[in-house]
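For this depiction, one protein chain was excluded, whereas all remaining protein chains were kept in their positions.
Moving on, here comes chain A:
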Amino acid sequence: MTIAASVLDGVRTRRRRVAGNTVVVWVCAAIVGLALLLAVFGPALAPHDPDAADLTYANVGPVAGHPLGFDSQGRDLLSRLLAGARTSMAGPALVVVLAMAGGTVLAVVSAWAGRWIDATLSAVMDVLFAFPAVLLAVLAAAVFGPGLTAPTLVLALAYTPYVARVLRGAALRERAQPYIAACEVQGLSAFTICLRHLVPNIAPMMAAQGTLLFGYAMVDFAAISFMGLGVQPPTSDWGVMVSTGQPGVLQGYPAESLTAGLCIVVVVVAVNLLGERLSQRSEGR
């Protein structure tokens, strides 16, 4: 092969790889968009009452009007998946909002103040790193009783240091830029500079972090629900459905666990891929 041909070949593979990347990003974005739509409209789209049980249909496969069949209590599976979309994604979304808010404030304060404030905050975060998020959430559920509120708050608290650590690095980088110094020389207050200049410039990093965090939080919530400490039956939730479908898996009716598990996996994978691409882009800026 001549040099020119090999160069051309290299260009072609690179172009193909770039094209592949964009396709993945678009597919992921489409899946995440669809998941968000379902979270908002899912319960309204459910063709049947997700909680209406009819034991004569227990574990019956797909029939007309019920494309996914029924669960072990004879409830329409599709309706339960649609209705569960909201509860399965509301918790992680709230965790993302809270942890991002807390993490951003900590990161910016650390980066701006520096010295002993930065050292103290970093030390406190190091201590929080020692506790796995799920462990804390289980502890909170044990103390405050099952439900969504306690795990949400605790997961938000547990993820705040992760967000804060990554954003602190980004904030420190921006803090050292001369354009921030120029604002200081003008006489703008630290608060104004952070709000108008520093935070908007770390926003791409924040978007990437938030997206990745959503994926992690969703898996954690599924685990918590699976253990029976989160959302309580009969409320439909994907994590709960994986759990309640367990006996069915052993008896040869895996539809409930599999479909709910698949929903979780597809959304989490799409969200994580998207988050990784976003963070690559914000790094390479």
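By definition in this document, a contact is a pair of C-beta atoms (placed from the backbone, for glycine too) under 8 Å apart; a residue touches a chain by one contact, two chains touch by 3 or more; residues count from 1.
To be clear about the criterion, contacts and distances are computed from a predicted model.
You can't see one chain of this complex, but its UniProt record names it "ABC transporter ATP-binding protein", from the set "ABC transporter ATP-binding protein", "Cytochrome c oxidase cbb3-type subunit 2", "Spore coat associated protein CotJA" or "Heptaprenyl diphosphate synthase component 2". Considering the full assembly, A:187 is the residue among A:65, A:187 or A:252 that touches the omitted chain. Across the entire complex, the residue among A:122, A:201 or A:282 in touch with the chain not shown is A:201.
Across A:21, A:177, A:251 or A:280, the single residue that touches the chain missing here is A:177. Interface with the hidden chain, as seen from chain A, comprises residues 177-179, 181-189, 196-197, 200-201.
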